[in-house]
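The following block contains the structure, expressed as structure tokens.
Every protein chain of the complex appears in place save one, which is left out.
Then we have chain A:
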Amino acid sequence: MASRFAPRLFLRRLRMRRRAQPISSLHEASAESAGVGGDRIFSPSGSWSPPDFHCISRVFFSARPSLLDEGKGPAAIDYPSLLPEEEFHRLADETIHELLENFEEYGDAIQIDDYEVDYGNHVLTLKLGSLGTYVINKQTPNRQIWLSSPVSGPSRFDWDAMSNTWVYRRTKANLFQLLEEEVGQLCGQPISLR
């Protein structure tokens, strides 16, 4: 299938390589300064003071990031037990690039008005005209991939090493499977993302 030289795809790949500058240093800096459990910013009297990023050290509770999704309270981010950041970026970037390529090929194959795939700053946007827009991006502090879908709304996927996939803990949905089902139904033609 890839024997035909696809100039658009080639140009996009060039652009992607240039754009994919390592931003892990930036994430590191923000994680260092802002890695704080929720309770620390709120004083017992309830007075509100904006978090002073300069003096907040890296404090965390021994709670797993999944607690965030289960709404169990403050944002405890347990950095040591999280997927290492580099590993996360590698996995997430790989996933998002795979999605990007597949969406582009799919767009070439089907006829949908205003079908547009856009990728910039590690944010993948899939516009399906009047059918809606998908936004897929990395949420590095939580080591998650966030999806915004016009069908199922927002969801947050964690990496499941056991199944080698991204899974939304609340619904046990698999990222690729969810997108395949939804996009396939919306556009009327099956799509394979794996």
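Basically, contacts are C-beta pairs under 8 Å (C-beta built on N, C-alpha and C of every residue); 3 or more make two chains touch, one makes a residue touch a chain; residues count from 1.
Keep in mind that, in the parts below, contacts and distances are computed from a predicted model.
When the unshown chain is looked up in UniProt, the name that turns up among "Iron-sulfur cluster assembly protein", "Mitochondrial distribution/morphology family 35/apoptosis", "Tax1-binding protein 3" or "Coatomer subunit gamma" is "Iron-sulfur cluster assembly protein".
From the options A:Gly129, A:Pro154 or A:Gly188, the residue with contact to the chain not on display is A:Pro154. Considering the whole complex, the residue from A:Phe88, A:Tyr119 or A:Tyr134 that touches the absent chain is A:Tyr134. Where chain A meets the chain that is not shown, the touching residues are 30-31, 34-36, 38-39, 41-42, 44, 46-48, 50-51, 68, 71-75, 77, 125, 132-135, 137, 139, 141-142, 146, 148, 150, 153-154, 156.
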